[in-house]
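Taken from a larger complex, these chains appear in their original positions, while the remainder are omitted.
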Amino acid sequence: MKLAELAERLRCELRGDGTIEVRAVRSLEEAGPGDVAFLANPRYASQAATTKASAIIVPADAGDLPCATLRTANPYLAFAEVLGLFHVPRQPPPGIHPTAVVAADARIAEPASIGAYAVIGDGVEIGAGATIHPHVTIYPGVRIGRSFTAHAGVVVREDVVIGDRVVLHSGVVLGADGFGFAPTPQGAVKIPQTGNVVVEDDVEIGANTTVDRATLGATMIRRGAKLDNLVMVGHNCEVGAHSFLAAQVGLAGSTKIGRGVQMGGQAGAAGHLTIGDGVQVVAQSGVPNSVPAGRIVGGYPAMEVTRWRRISAALLRLPELLQRVRRLERTVAGRSTPDDRGGD
Amino acid sequence: MKLAELAERLRCELRGDGTIEVRAVRSLEEAGPGDVAFLANPRYASQAATTKASAIIVPADAGDLPCATLRTANPYLAFAEVLGLFHVPRQPPPGIHPTAVVAADARIAEPASIGAYAVIGDGVEIGAGATIHPHVTIYPGVRIGRSFTAHAGVVVREDVVIGDRVVLHSGVVLGADGFGFAPTPQGAVKIPQTGNVVVEDDVEIGANTTVDRATLGATMIRRGAKLDNLVMVGHNCEVGAHSFLAAQVGLAGSTKIGRGVQMGGQAGAAGHLTIGDGVQVVAQSGVPNSVPAGRIVGGYPAMEVTRWRRISAALLRLPELLQRVRRLERTVAGRSTPDDRGGD
């Protein structure tokens, strides 16, 4: 494809020779002539200065570079699109593999690709365009929308409801029993987890992430939410539309995450909280209380991030502060009565 | 069922009209006429005040509510029981699915439900009443008690021993090799993990949790312990009877957790520790040393929780404290020799 055509398809401003032929997308380091590369993170600016790529997708206001540039207000979007243009993903063959065990009353709309040893339970409904890889288990009563993708080893428990264009990576478990027990003197008694999980449209869930079914009602993953790998969403939680949970995040039961929330890796939230729309939680933070919309919080326990940074900075000076107080105490004690002397 | 009968079955004190017919259990928000709801957490008291439920299970000392109440000293237990009364879980059909691969010398007591593509290895023994969902793999030499439940995708490695009424959720891996290597100048040499895992009666283990086999001897999960999702139990650990490990907890190798211990989500314990009976560990804490029985610990490194809370509170005032010390230094310096002045 000629660079000029590519620029048009990506809705980018082209600076450079539009007749250059481009054939692949590569990283700044690995790119050579005929390749398009990508620069959005300033950390990699020095690689851009020496890249052998024929062209680079850059932010609209990027400085001059030694090769052609494709400029755009949203370089990540242009990058996503150019990868889609040049990368042809492997597609499993259409049809139902002869080893798949599909219940007689399951309804799978065509076209569909159902892999080897997939197990589809009684009464399951799956919309058109599904790609179900080997060893996926769909328990009875599950309802799934159009263009569903489930990678090898996914488990969807009974009565879970899934919207359109949902992607589940390998090892995802949707609808395992929530962690609920009634303590008694003879040991804990299991509280039946009678609800389900509802996953709305355009949700993507990363490898080995678990979303537990509700005790009553539904654990909700709202439209457009993206969950990374090894995330835990407890029973009766709600993850708001277009929220992002990075890897290893944990949400205890009944916590409600608003719309457009971003939680960094390994962050956790206690149960029964409300985390407002647009909240950002710094990686590894612990959120013990509800957070109003729009806040950026960090630390443990999580607080307004500017405050937490100030405290973290002060903390670095704490050993020195101890010495300064000791020195003050000596100075003051030299001129005061013994009663005033602080201990050490 | 009439409310009076329900109260009797649940051993609750009924306040209200015992002739009301109840048909389902729903949350306070979703309940309508004919529904029983549940209130134990005071956070939801306002929902109870406006619920349309016909009756609510409440603690014995709850205030008056606008509907009938079922009062009990253990509302969680009554809630567990009422869910069991009204919820009929889906049960897979009895018998061994024709696609299951069961070793000729495996012994599976009847009745049993073995799902599609389950793989049961040589010499495995499974007690009566097992429900093994599709794609479960039981390696050779495993011994399992009565009323076993393993959800789709569970893996039980060779020679693991499992008691009665154990529930394993999808993705659980019991008996993977412990993380043991001998460092050498040529790289790490694997230390064979020759022990196993022993899971006693009435244990429930959450989705994608891993319990590693011992180097020698057994990694122990004692009677009645409950592990949530994505927990890691290292080789040669022991989790005491009736202990609770919340999601994403991690135990490094050879740590012994006592009876009735509770660890909050994402908490971790170092290796070779002893955590005494009844200890409570706050979520996200890090436990670097052994903890005597009965303590409540939190923070990182974990300490007595009251002390940790005091320190956390003091931490919030640290930036202000720095300013106060600076001010003191100036005040004192104004009346003292230059040598006494603290730096800033």
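By written order: A and B. Residues from 1 in each chain.
Please note the rule applied: contacts are C-beta pairs under 8 Å (C-beta built on N, C-alpha and C of every residue); 3 or more make two chains touch, one makes a residue touch a chain.
Since we're looking at a predicted model, the values are computed, not measured.
In this structure file the homo-oligomer totals 3 copies of one chain sequence, with 2 depicted.
Operating definition for what follows: only the chains that are shown with their structure count from here on.
Our note on geometry: subunit A versus subunit B, Cα centroid distance of 24 Å, whole angstroms.
Residue ranges of subunit B in contact with subunit A, taken from their complex: 25-27, 29-30, 38, 41, 43, 74, 76-77, 79-81, 83-84, 86-87, 89-90, 97, 99, 115-117, 133-135, 151-153, 167, 169-171, 202, 204, 206-208, 223-224, 226, 228-230, 242, 244, 246-248, 265-266, 283-284, 300, 312, 315-316, 318-319, 321-322, 325, 328-329, 332, 335-336, 340, 342-343.
For subunit A in complex with subunit B, the touching residues are 101, 117, 119, 135, 137, 139-141, 153, 155, 157-159, 171, 173, 176-177, 179-184, 187-192, 194, 208, 210, 212, 215-217, 230, 232, 234, 248, 250, 252, 266, 268, 270, 272, 286, 300-301, 303, 307, 310-311, 313-315, 317-318, 321, 324-325, 327-328, 331-332, 335.
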